[in-house]
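Left out: one protein chain. Kept in place: all the others.
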Amino acid sequence: MAELFSTRTLGRWLPWLLIVLAALLLPVLLPPFRLNLLGRFLALGIAALGIDLIWGFTGLLSLGQGIFFALGGYALGMHLQLQALQPGQLPEFFSLYGVKALPAFWQPFHSALFTLFAIWLIPALVAGVLGYLVFRNRIKGVYFSILTQAALLVFFNFFNGQQKLINGTNGLKTDTARILGQLAGSDGMQRNLFWLTLVLVIGAFLLCRWLTGGRFGDALIAIRDDEPRLRFTGYNPTAYKTVVFAVAGALAGISGALYTVQSGIVSPQYMAVPFSIEMVIWVAVGGRGTLIGAVLGAVLINYAKSLVSEALPETWLFIQGGLFLLVVTALPDGLVGWWRSGGPGRIRAMVGWPAPAATYPELDLDPAVQAEKTEWQGGGR
Amino acid sequence: MDLFFDTLFNGMAIGSVLVLAALGLAVVFGLMGVINMAHGELMMIGAYTTFVVQNLVKNGPLEFLFPIYILVAIPIAFLVSGLVGLLLEKTVIRRLYGRPLETLLATWGVSLILQQFVRSVSTAFALGLVLAVAVGLLVPRLLPARWGRQRWAPLLDLGRWLLAALLGIGLASLLGGVRVLDQPWFSARNIDVTAPRWLRGSIDLGALNMPVARLFILALTALALLAVVWFLQKSVWGMRIRAVTQNRAMSDCLGIPTERVDALTFLVGSGLAGVAGVAVTLLGSVGPNLGGNYIVDCFMVVVLGGVGKLLGTVVAALGIGILSYVIGSGSLLLVWPAMPSALNALVSFFATTSMAKVLVFALIVLFLQFRPAGLFPQKGRMVEA
Partner (left out) sequence: MTTAPTTSPGTGATVPPLLELRGVSVSFDGFLALNDLNLRLAPGELRAVIGPNGAGKTTFLDVITGKVRPTSGEVLFRGRSLVGTAEHRIARLGIGRKFQTPRVYENLSPRRNLELAVSRRCSPFDLLFGRLDATARDRVQHLLGVVGLELLAQQPAGGLSHGQKQWLEIAMLVAQDPQLLLVDEPVAGLTDEETERTADLLRQLAGEHTVLVIEHDMEFIRDLQSPVTVLHEGRVLCEGSMDQVQSDPQVIEVYLGRESEGEFK
């Protein structure tokens, strides 16, 4: 029993306990509006995890994740539009533009199964192809960032301009559709979606941890540290970058679908240039290269944004701009990175209140200490 | 034939704005390798400077200047944007040399702040800001010098800026109670600049109709281009800039003040953005979002042209301009009315400004597949280590 509460085991099961508690208590404690917001922000955390994979670990700063986010959202949005119809009917907006027949690419979205795959597979494929074309030419660094941003603008203009295909700038509404017989916009359904989001965030987190924890993750970090070196070791970085970019695309797609169904609409605004850069700042503030930081950053920043926007809407851009500057100049590893590198201890030391000195049994196992010891013994002989 | 000249002129007109807008970026990105996402906002500042100059001369003693206020606005916009750029370089970008991705994010933050600043700024706001900066900078002088050397000095820094911000916000909201002081200078709405009469008409050349404003922008672009080329190739500081671009360490050793060269390069690049801002006001109303409409296009121009090559920037911008016009106007249909219907449908599909952009950008990405370094790549042994 005592072992159950030792720091080590505690650290292992406590987070899970907290998550389960949160999942059970939050829907009771929070009013539906707040719960819905939290669900949306958690959904954004999935996209943030993808950005962390490609930027935090692999060093590729994509400013175009909105493409994949919106593609996932549109896939689900199209399905829900069709789902709300009687046989033979067309979604309402088509009549506004005089479209008589459903465009061919809408057809497969009648199927729920197809949609479940399309949500992540289409973004992954688009990301894979786009990534392959770019990485093959060894376009990297800021050039990669600029190109992803340009691609984002292409998609934005396309979706924005095509009323007859996907309702252009107005986007697709999802609230009136039914999911498993329940109205998508109803409180009960939104609570279910919150739980689903929570489960998927955890799933995405575990997936990313698996990806980054082993030798695959080592290879990603090696690409970030010294890509040519890895190439001369016999690895093909293009393959790795394409795979990880596709995974990030898939995560963004899932994130976009969950966000869409919880906010009730998907529109080309999801592909707006500023939104995709905002995603980067979530990861930067939370702590790039730390998976938990990506999720935390997404939730915290968006929560702050909604609070500030309710109270003082004009100041949000100042705060956001300030965050960009702050995180780049003063907090390069983000909040989680700062915490892990002993940030709180440094603050305490500044006010002359350092952590109590203690001896740890682990100290003797520290390689540096052992090295010192062996040197000592060697010298003594 | 008329169609050919019409296309050429309109394409050049679109392209020349791009050249002007991308010129400053080509200088900053090409020569210093700095990604300035706030470049568009520096253009916006140039545009708002034009607006202010116009309002100053519209009525009152300076009214005689009104016919040429645009010409007056050009150097002023250059200076204002240049100085804002200089401030940006001294405070932010300087710390981030050699970290392009961080620079990108930081300058994006700056662009957000500048946008919102233009929307929110009022007299009360400005006074609050002045107070905040003054307090932030002055407090350390009032405190004992040894405090700055204590281990808690970083906390003190944090504290003084928090205090400064609070005082600033306090003053701004206090003054905000007064109607006159609370009036925003520009507000979030778009502003319109009235061009002087001589810039408004158009010149008719047979079937070809050339708006004077477009011709003016073409001339301004040519002039700015010549000035930049002269500055870089012939002036002493231009030579120093090129020297630092090619070999920073060696330039340092030869006594070239590299820090001042950086600052100057940035000032010139930012100033050019300001001039582009003046030109943009002639094309229609402008707003705080102006920068966002240009920044991605500008970067595409620079990347397509080949980083570090002014000629590439010009060719790429004009090429994009002409291509956009050809696709966007659907003028291919006029040349070849008997086009097969499938092709016809395709051409008309892309015959809007935003769809033309889709196709042009797709073509650029395709082009970079074959020439990753752009139209005019940097040659030589400077390959990745």
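To keep things simple, chains are lettered A and B as they appear, and every chain counts its residues starting from 1.
Assume a contact is a pair of C-beta atoms (placed from the backbone, for glycine too) under 8 Å apart; a residue touches a chain by one contact, two chains touch by 3 or more.
Just so we're clear, the structure is a prediction, and the values are computed from it rather than from any experiment.
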| item | value |
| --- | --- |
| Residue touching the undisplayed chain, where the options are A:164, A:224 or A:305 | A:224 |
| Selected from A:240, A:318 or A:338 as touching the chain missing from the view | A:240 |
| Absent chain, residues of subunit A that touch it | 211, 214-216, 218-219, 221-222, 224-226, 228-237, 239-240, 243, 367-368, 370-371, 374 |
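As a working rule, only the chains that are shown with their structure count from here on.
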| item | value |
| --- | --- |
| Chain centre separation in whole Å, for subunit B relative to subunit A (CA means) | 31 |
| Subunit B contact footprint on subunit A (complex, rising order) | 61, 133, 137-139, 141-143, 145-147, 149-151, 153-154, 157-158, 160-161, 228, 273-274, 277, 280-281, 284, 314, 317-318, 320-325, 327-329, 332, 347, 349-352 |
| Footprint of subunit A on subunit B - complex, ascending | 35, 92, 95-96, 100-102, 104-106, 108-113, 115-117, 119-120, 151-152, 154-155, 292, 296, 299-300, 303, 352, 354-355, 357-358, 361-362, 364-365, 368-369, 372, 384-385 |
